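The structure follows.
Of the protein chains in this complex, one is absent; all others appear in place.
Showing chain A:
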């Protein structure tokens, strides 16, 4: 929690990296987290594989299927994280669909997240209206439930959702699923400005962020970026070093 709260004070643009837990085997997760931390990311989203990831595009879905084939489960990921003994300086965020949480038990999930050192949780198919299912338990264990807003979020909803936002707001930059994209429109820029003007917490842009041009287009209008598919793909292709320029373009004030 503290680590998450520090984000808003730092003044730098944040880079949140998403990885699929267990893509290539759960024993890889620790190394990936250590690598990303060393590269200077602000926070890491750890994705839990799910059989029916309807909010995700093909890159993350396939990574999830590979992880499922490795026998990765929510329980195993949280146990793995609980056992980490290296010096973790950045917040870890668990991103999971709702069903594994319900099956695991929302209260037990909150408790296990706490034990695993998780700072925040993102559940893409748990809409604002139904957050009572999980949120009270997370709150009790001091874990933040991250709110999502999208281009299609109506004005009234936006106010309601932002009113409940803690940690940061996940602003979805496309109408669509996660994935690498060529273009982001001016509409997105305007949307980010609106969200940022109303949000009590930092606003991070995610879904479809994969190129330096995306970063440049939105840099002035957001507090940070969330990059998923591009990182998942790079890890899978063993070319993670290719992502470093993207990370540094965000986190270093004077990018090369």
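Basically, a contact is a pair of C-beta atoms (placed from the backbone, for glycine too) under 8 Å apart; a residue touches a chain by one contact, two chains touch by 3 or more; residues count from 1.
Just so we're on the same page, contacts and distances are computed from a predicted model.
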item: Candidate names "Peptide ABC transporter ATP-binding protein", "Succinate dehydrogenase flavoprotein subunit", "Multifunctional fusion protein" or "Zinc ribbon domain-containing protein"; UniProt protein name, chain not shown; value: "Multifunctional fusion protein"
item: Selected from A:100, A:167, A:202 or A:224 as touching the chain missing from the view; value: A:100
item: Residue in contact with the excluded chain [from A:63, A:94, A:126 or A:165]; value: A:126
item: Residue ranges of chain A at the interface with the undisplayed chain; value: 50-52, 54-55, 57, 61, 68, 73-75, 97-107, 124-130, 132-133, 136-137, 139-140, 148-154, 157, 161, 172, 175-177
